[in-house]
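For this depiction, one protein chain was excluded, whereas all remaining protein chains were kept in their positions.
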Amino acid sequence: MLQTLQISGTAALAPTLVLGVTALLLLLIDSIDPEESSSALLSGVATLGSLVALAAAGAILVATGGEPQSLFQGQLVVDGMSLFFTFIFTSVTTLVTLASYDYLKEFRYKAEFYTLVMLAATGMTLMASSNSMATAFVSLELASLPSYALVAFLKNNRGSVEAGLKYFLIGALSSAVFVYGISLVYGVTGSLQFDAIASELGNTGEGLVGVLGVGILMIIGGFAFKTASVPFHWWAPEAYEGAPAPVSAFLSSASKAAGFVIAFRVFTVAFPQSTVGVDWVLAFQVLALVTMTLGNFAAATQENVKRMMAYSSIGHAGYVLIALGALTGSANQAFVLGAGMIHLVVYGFMNTGAFLFIALAEYWGVGRTFEDYNGLAKQAPVACVAMTVFLFSLAGLPIGGGFLSKFFLIAAAVEAATIGTYVLAFALVINSALSLFYYSRVVKAMWIEDPVGDFEVGGYPTGLYAAIIVAAVATFLLLPALGLFTNVAVDAAASMIQ
Amino acid sequence: MLVELLLAACLVGAVVTFVAPDRVAGKLALGISLLPLVGALYMYATFDGSGNALFGGATMFGENVAWLDLAGYQLSYHTGLDGLSLPLVVLSTVLIPLAILSAWTPIQSRQSQFYGLVLLMEASLIGVFSALDFFVWFVFWEAVLIPMYFLIGVWGGPRRKYAAIKFFVYTNVASLVMFIGFMTLVFALGDSVSSFGLPAVTQAIAAGNLGNVAGVAGSTIALVSFVLMFFGFAVKVPIVPLHTWLPDAHVEAPTPVSVLLAGVLLKMGTYALLRFNFTMLPGVAQDLAVFIALLGAASVIYGALLALAQQDLKRIVAYSSVSSMGYVILGLVAYTQYGLGGATFQMVAHGLISGLMFMCVGVVYNTTHTRMVGDMSGLASRMPYTVGALIAGAFAYMGLPLMAGFAGEFFIFRGSFASTVLPNNGMALITGVAMFGIVIVAGYLLFAMQRTLFGEFFSATEYDVREAAVHDVAPLFVLVLLIIALGTAPGIFFEMIWNASQPILDNVQSGGEAAVESLATVLGGVR
Amino acid sequence: MAGAFDFAPAIALLPFGSFLVALFLGQYMPKRGALAGIIATVGSLLLSAWVALTVAGGETYNEPVYTFVAMGENPIQFGLLLDQLSALMLVIVSLIAVLVHVFSLGYMNDEGETGLPRYYGELGLFTASMLAFVMSSNLLMAFMFFELVGLCSYLLIGFWFRRDGPPSAAKKAFLVTRFGDYFFLIGVVAVFATFGTAQFAGEESFPHLAELALSGEGQVTTMFGLGAEAWFTVVGLLILGGVMGKSAQFPFHTWLPDAMEGPTPVSALIHAATMVAAGVYLVARIYGFYALLPTALAVIALVGGFTALFAATMGVVKREIKQVLAYSTISQYGYIMLALGGGGYVAGVFHLTTHAVFKALLFLGAGSVIIAMHHNENMWDMGGLKDKMPVTYYAFLSGSLALAGIVPFSGFWSKDEVLYETLVHGIGTDGGLGVVLLLAYAMGLIAVFFTGFYTFRMVLLTFHGKPRSDTARNPHGVHWNVKGPLAVLGVLAATVGAINLVPVHALVGSVPEFLHDWLYYGPEMLNGHHYHELITAGEFGGMSAGELPGLGETGTLFASAGISLTVALAGSALAIALYRGDSPVEHTDRLGSAKTVLFNNYYQDEYQVWLAQGLTMNVARAADKFDQGVVDGVVNGVSSVSLFGGSRVRRIQTGIVSNYATLLTLGLVALLVGIGLMGGWF
Partner (left out) sequence: MVPIEYYMVLSAAVFCIGVFGILTRRNALMFLMSVELMLNAANINLVAFSFQNGNLTGQVFSLFTMALAAAEVAVGIGIILVLYRNFDDVDVTKATTMRW
C-alpha cells in the first residue's frame, strides 16, 4: 500500500464538484448563443469534464488508498467504495457524452441534454459517497430527476415521451415509498446517519422490530427502483426502449450502479446482519432470484433488440443482487461485495457499449428488430466485432471481463454456502444459458444471416465509433487486466464492512 | 515459455489471417499453423518432465505469474506440460494444419475469417491442455466455444444455426454446472488453499483437508462436487445420455471443423475428467465406479448401435466417436496403470483416427456432394487413393493391430479387465460386455464401406466423380502414417503417459483410500 | 557366427518388403509385382528350411525381437518362438506361398486381370503376417497377426470389388471371424489378467504357470470366484472362440464357402492351406494349456467331430467345384480339431500338414480347371477334361485320393491316425470325456464316408464322362506356371504321408515315425512328450489310451485303420457307382426333403443373417428412434419449454402504467408479508 496522504475536506469531493461545475459551464456556453451552439464544443466540454472527474477520482483513490474521508459531520464519506463507483459513473458518462456528439446532431437543446447528463452524474457520485439517509435521498433524487427528463428528451417521439412518463410515475411512487421507509427507520432509531443507525439498532424496543422491518423493506424498494429490480422494475423495459439509446446506456449502466452502491453502503453500514433483527438477506435472495429469472426469460423471446437489452439489464441487476443476497453470516463478505462491484465495473463498459451500438444502428436508421440487423457485419465489421465482444461478454464468455465477473458472482454464491445461495447459483446458471441463447441471436443476425435488402450504412460517425471501440477495448482488456480492480474493490468492500 | 510462444503464434497468426485477403488466407493459415507444430515437436523432443503436474511433478515449457487476487485467493497465470498434456498438445498442433489443408476445397467463402477462427481455436486448445490454474484453464475451456459457434454457424450445412446454438448452449450449461462443482470443492478446503491452482487444490485434497463445512461432511461435499463436475465434463465427452448435441454439430459442421470437433474437442472432456474428477477425487470415483463404468459401457454399445442405424456417413462416424469415448471412460475408472494410460493414449489415437475418417468423408462429399450411404456406390473405381485411406481409417477404427486404435483399446481392456475397483471382478464383466463394441463397429463400417465404395459405380448426384486434388488426399495419408506409427510404436506417447499417471495411482493407494471409507459410510447402499 | 535364427525375422520381412514393392512399384514391373512376391517367398522358403534344419539340429529359439510396451513389470514384447512346430509350419506356409505366387502368374496375369500390383501386394502382406503369426512367441502378438491375416483375407476375397458378390463375401468373412475374435480378445486380456504374461514358452509362460497352479505349486489370480481349473477352462474356451472363427468351425463356418468369391489362388493359399490353419495351429501352439483342461478338450473334440460330419454332408450336393472343396476344407479342419481334442497332438499336426498340401493342390487344380472352363465353376458343365488336361487330372486325382483317405496317399495316414487317437482315448478314458470322445469319433468316422463320396463325385463329374458343354469340349489351355505347382503338389500329396507311417512303424519298427519324433523331442514343455504326460495325468487331462476288446494295441491300430479305410472306400465306391459313365445324372432328388436342407446348408446363413440384420438392425433402429425422440426430445423440450415460459413472462408487462403501480404495490406487500411472517413481526 502506498502511503496515504490526507486530502482535506471538499477536495475529496473533486469529482462531484467537477461534474457539477461542468453542468453549469455547459449551460453558460449554451446561453452565449442558444441557436448556434456547436455540438462539438458541448460534447467536448462534457466529455472533458467527465474525464477530469474520472482522473480526479482515480488520483484520489491512488493518493488516499481508499482511506475513508468523512465530510460535513459524516453526512458524506469519500472512501474506496465511493471512488470506485465514481470511476464507473464517470467512465460511462464519458462514453455517453462522446457518443452523443453524433447522436444529437439533428436535435436541438443539445446543451440541456449534456447538462442533464452531468447533473445526473453528479447525483450518482453523491449517492456513492452519501453516508446518511438525508443525503442518500437528496442525491438519489438529484440523479433521478434529470433522468426522467433525459428519457423524455425526444419531445415529439411518442415512445420517448411514454417512456419518460412511465419512468417518472414509477419513480415518484418509489421515492415516496423510499421516504416513508426512511421515516419509519428514523422513528425506530431516531437518526438518519448510517453509523448512528447501526449503533442505535442494538437498543430498539421489542415491538419496533416490525416497524423497522417495514421501513427497511420500503428502503429496499427505493433501491430496487434505481437498480431496476423486481418488483420496482416495471419502468425499465419501456424507459430503455423508448429513451434515446445513449440515455438508455447511461441509465442501464451508471444509474443501476448508483442504486447498488447506495444499497451496499446502507445495508452493510446501517443495517449490518449481526445487529439488525430483520432478515434482509433473504429478501435480497428472493429479489435476486425473481429479478434475474424474469429479466432473462422475458428477454429470451423479444423481437426488438433494444427491448431485449432492456430486459437483459434487468437480468444483470438480478445477478448483482447476489452480492447482497449472499451477505450471509458465514460468507466472506468482502469477496461477495467485491464480486458485485467487479461485475458492475465490467457491466458499465459492456452494457454501455451494447446500447451505444444500438445507438449507432438508430443513427443509421437500421430497424430495431433482430431481422433488421441481418448481415450488418458485411457493412460494418469493426462495429460488429465490438458488439460481439459486448454481447458475449454479457453472456459470460471469455472474450471480455464479463466472463470473470459473472463467475466471481457464482463463486460468491457458492462461497456463502447456504441453500439459498446455492439456489441463486443454479438460477444464475440456467439464466445465463438462456441469455447466451438470446445474445447469440443478435450475433447470429449480424454474422450468420444474410441481409434481407441491399442496405447501405450512412457513414461511420466518429464519436459513436470512438465510444464503441473504447468500450470494446476496455471490455476486452478487463479480462486479463481485471486485477487492477479486484484488489481495489475487495479492499473497499472490506474497509466499509470492518 | 514455449507454451506462451505457441499461444502467441496462434493469436497473432489469427489476427493476421483475419485481415488477410480471402485468396491467400488458406495458404497463410497453413504456414502459420506450422509454427505451433514445429514448437510442439520441439517440446516433444526435448521433454524430460516427470511425474504428474497436479502432484507437483516437474512440468515443462510453462509459466507461472501472478494474475489477480480476490479476497485471499490468488489467481495466477500458470501453465505447464506433463506427460498427460503434452501428447494432447501435439495432437492438436498436428491436426490443425491438416484440417486447414483439408479446408481449401470445401471452404469457398469468407476464408480469412474461417482460418482466423481456426487459429483462434488452436490457441484455446493449447491453452486448455497446458493451463494449470483453474481460472486460466476455464478461460481457454470456454473460449473454445466462440470460434466453434461461428465455424459451425457460418460455414455449416442447412441446419447449421440450430446445431450451432444447441452446441453452444448445451456445453455452456455444462461448464457452468462444472464450475459450481469445482468452487464447492475449493471453498470446502477452507484456508488450506489460497489459490485456484489445480496442483494446490489436488494436493490439499490428497492431504485430507476436505473438512466439514457448515455441518456438511467433507465426503458429502466431495460427492456433490464430483457429480457436478462429472456432469459438466460428460456433456463435452460426450457420455450417453448427454450426447445428442454431437451428431447435430458434426453433421452440420464443415468437414475441417468436424475433424477438430471429433479430433480434439471431445478429448477436452476426457482430459478434464482425468485431471479433475479422477485425479482429485479418486475416492468418490471409486465409490461411483459401478455407475461410471456402466455409463462407459452404455456409451460404447448404445453409441455403436446408433451408428449402425445411420445412413449419413458423417453421422456414422459421429456416433462411433461416442462409442470410442466410452472406452476412455472405462479406462479411466479402472484406476490401473494400463487403464489410465490406455485412456489417455486412446484420446490421441481416436483423435487421429476420427480425424482421418471425417476427412475422408469430407473428400467424398466434396466430389459427390452427398453423404448418404444409399446415394453412391463403387467409389473405389473412381477415387482409389481416397478410398484406400478410408479403408485404412475404417480398419483403424475397428482396432486393427499395429494401428493406433488397437493399442489404445487393448491397453484399456487390459487395464479395466484387471481392475479391482468393483467387487468380484465387476469391472471385468462390464469390460467384457463393452468389448462387444469391436464387433458392432466392424459391422457398421463394413456395411457402409461395402455399399459406398464397392460394386458398380453409381452416384445419385450429377457430378463428375474423380480422384480428389493432392492437397485433399495428402493429409489423409499423413494421418494414416501417423496412425500406423503410433500403433507399431505406442511408446512414442505411452511412456510419458505412463509416468505421468503413476502418481495418481500412488495417491489412490495412500490418500484416496481414506476418502473411500468415509464416503462409503455416507453413500451406504451404492455398492 | 550368425545362424539361421538371426535371419529368422527376414522370413516375415521379405514378403512384407514384396508387399511394399508390389504395391508402390508393381505398376512399373514386368509381371506387375509377381516377381517380387516370388523372389521374397522363395527367400522365405529357403530361410524356413534353414531354420527347420537348425531346429532339427536340436537348437530352438525363443527371444524377443521388438518391445511393444516397455513399461510395467513384464513388458509386452514381440518375439520369435522357433521350435519344431513353428519350423514345420513355416516350411508349409512358405512353400505353398511360393507355389501360389507362381500359379497366380497363370491364373491372374495370363488372364489379363487388372489391379495386379494390389493383388500381389496383398498376397505379400498376407504371407508376411501369416509367417509372423506362426513365429509369434506370445498370445498378444499371435492375436495381432491373427487379425492382420484376417484383414488380408478381407482384402483378397474382395479383390474383384467391382462385382457385388466379392465385397459382400469379404464383409461376411471378416464379420464372422471378428465375432470369434471378440471372444479371443477377451481371452487374451483374461490371460494377462490371470497370469500377467502371455508367453507361449519358458518358465514364465502361461501354460506353465497354469500347470503349476493346477498342481498346487503356483498361485494365480482367478476371477469371478471360480476355481483355477474352471477359470482356466473359461479362458481356454474364450480363446477357442477365435480358433473356431478362423478355422471355420461350426457355427462360425458360414463365411468360408462365400469366401470362394475370391480368386482361386487366394482360396488355395488362404482359405485352404494357411490362414484357416491358423486357428488349429494356435491350439497346437498352446496345447500345453489345453492339455490341462479336460472340459476344453471335450468341447474341442466335439466341435471338431461335429463340424467334420456336418460340413461333409453339405459338400455332397454342391454343384460348383470350389463349393465342394470349401465344405471339404471345413470338414477336414474339423478332423484336426477332433485330433487335438482327442489328445492326438501329433495326429492333429500331421493332418494339418497333409491337408495343407493336398487341399492346396485340389484348389490349384480346380483353378486350372476353372481357367480351362473360362471361369465357369459348375461341375455339371464339365466332364471329360482328363484327356484335355492330363497333368491337372493326375495331380487332382492324387489330391482327391489323399482327401478321401485312400491308402497309401498322405490323407489316409493322417486321417487314420486322427481317428485312431480319438478312438483309443475314447475307450480308455472313463467318465464324460470318454463318452464325448467316442461320440466325436463316431461322427468323424461317418464323415469319412461322405468325404469319399463327394470327393469322387467331384472327380468324376469334372474329369470323366463326356464333355457337357462347349467350353468343356475345347477348354482353354494352361501353361507351365499352372502345371508346375500342380505337379509339385501332386507328388507331395501322394508321398508326404511318409513322414509318419504309424501303422507301418508298428509292424516294422525300423520304419521311423519322423513327425512323431520331430514333435516329441521339442524344447522343454513344448514337445509332444510333455503334452502326452499332461493329457494322461490324472489331475490334468485325465485321458488314458485303451484298446478294442480282444485286440492288442497293434490290433486296435490296424482295426481302426481298416474301419476308416473301408468306410472311405465305401463312400468312394458309391460315388463311382452313381456318377460313372459317359453322362451321369443328378441323384440329389433321391435325398427327398433332405436335399433342400442340404442345398440351403442347414439354414445356417439364414439365421446368422437374421441375427446380423433382422435382429441387430431393428434394435439399432429402435435405439435411434429412442435417441431422437426421447433423449434428444428432452433436450429440445427443455429449450422450447423455457422459450414458451419466456413468451408468457413478458406478457405481464402490459404497457399500462397503472397495472405496473398495482403489481409494484402488490409485490412490495407480498415481500412485507413474507419477510414479516418469517421475522415474526406481527
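For reference, chains read A, B and C in written order, and residue numbers begin at 1 within each chain.
In the analysis below, a residue touches a chain if its C-beta (ideal position, glycine included) is under 8 Å from a C-beta of that chain, and two chains touch if they have at least 3 such contacts.
Just so it is clear, the structure is predicted and the values come from calculations on it, not from any experiment.
Student: As a test of the contact rule: which chains in view would the missing one touch?
Tutor: Looking at the complete complex, the unshown chain comes into contact with A, C.
Student: Check each of A:Tyr186, A:Tyr422 or A:Phe455 against the chain that is not shown and name the one that touches it.
Tutor: Spelled out, the listed residue whose C-beta touches the missing chain is A:Tyr186.
Student: Looking at A:Ala11, A:Leu48, A:Val161 or A:Ile497, which residue reaches the missing chain?
Tutor: Hidden-chain contact among the options goes to A:Val161.
Student: Looking at A:Gly242, A:Gly325 or A:Gly420, which makes contact with the chain not pictured?
Tutor: A:Gly242
Student: Can you say which of C:Leu125, C:Val657 or C:Leu671 touches the chain missing from this structure?
Tutor: Touching the chain that is not displayed is residue C:Val657.
Student: In the full complex, which bits of chain A touch the chain not displayed? Write them out.
Tutor: These residues touch the chain not displayed: 133-134, 137-138, 141, 145, 148-149, 152, 155-159, 161-166, 168-169, 172-173, 175-177, 179-180, 182-184, 186-187, 190-192, 237-238, 241-242, 307.
Student: In terms of residues, what is the contact footprint of the unshown chain on chain C?
Tutor: Within chain C, the residues touching the omitted chain are 650-651, 653-658, 661-662, 665.
We adopt the following convention: only the chains that are shown with their structure count from here on.
Student: So with touch defined the way it is at the top, what topology do the chains form here? Options are line, ring, star, complete, other.
Tutor: Shape = complete; every chain linked to every other.
Student: Closest chain to the protein CA centroid?
Tutor: Centroid comparison flags B as closest.
Student: Would you mind pulling out the distance in Å between where the CA atoms of chain A average out and where those of chain C do?
Tutor: Result: the chain centres lie 78 Å from each other.
Student: Let me have the rounded angstrom distance from the C-alpha centre of chain A over to the C-alpha centre of chain B, please.
Tutor: Distance between chain centres: 42 Å.
Student: Using the touch rule from the top of the page, what residues of chain C touch 2 or more other chains?
Tutor: 639
Student: List, in ascending order, every residue of chain B touching at least 2 other chains.
Tutor: Only 169 qualify.
Student: Can you check the complex and tell me which residues of chain C touch chain B?
Tutor: 67-72, 140, 143-145, 147-148, 151, 158, 161-164, 166-168, 170-171, 174-175, 178-179, 182, 185-186, 189-190, 192-193, 223-225, 612, 616-617, 619-621, 623-624, 627, 631-632, 635, 639
Student: Going by the contact rule at the top, pick out the chain A residues touching chain B in the complex.
Tutor: Residue list for chain A touching chain B: 330, 332, 334-335, 338, 392, 397-399, 403-404, 407-408, 410-411, 414-415, 417-418, 422, 425-426, 428-430, 432-433, 436-437, 440, 443-444, 447-448, 479-480, 482-483, 486-487, 490, 494.
Student: Name, in rising order, each residue of chain A that touches chain C in their complex.
Tutor: It is residues 165-166, 169-170, 173-174, 177, 209-210, 213-214, 217-218, 220-221, 230-232, 234-235, 237-238, 277-280, 282-283, 286-287, 294, 296-302, 311, 430, 434, 437 of chain A that touch chain C.
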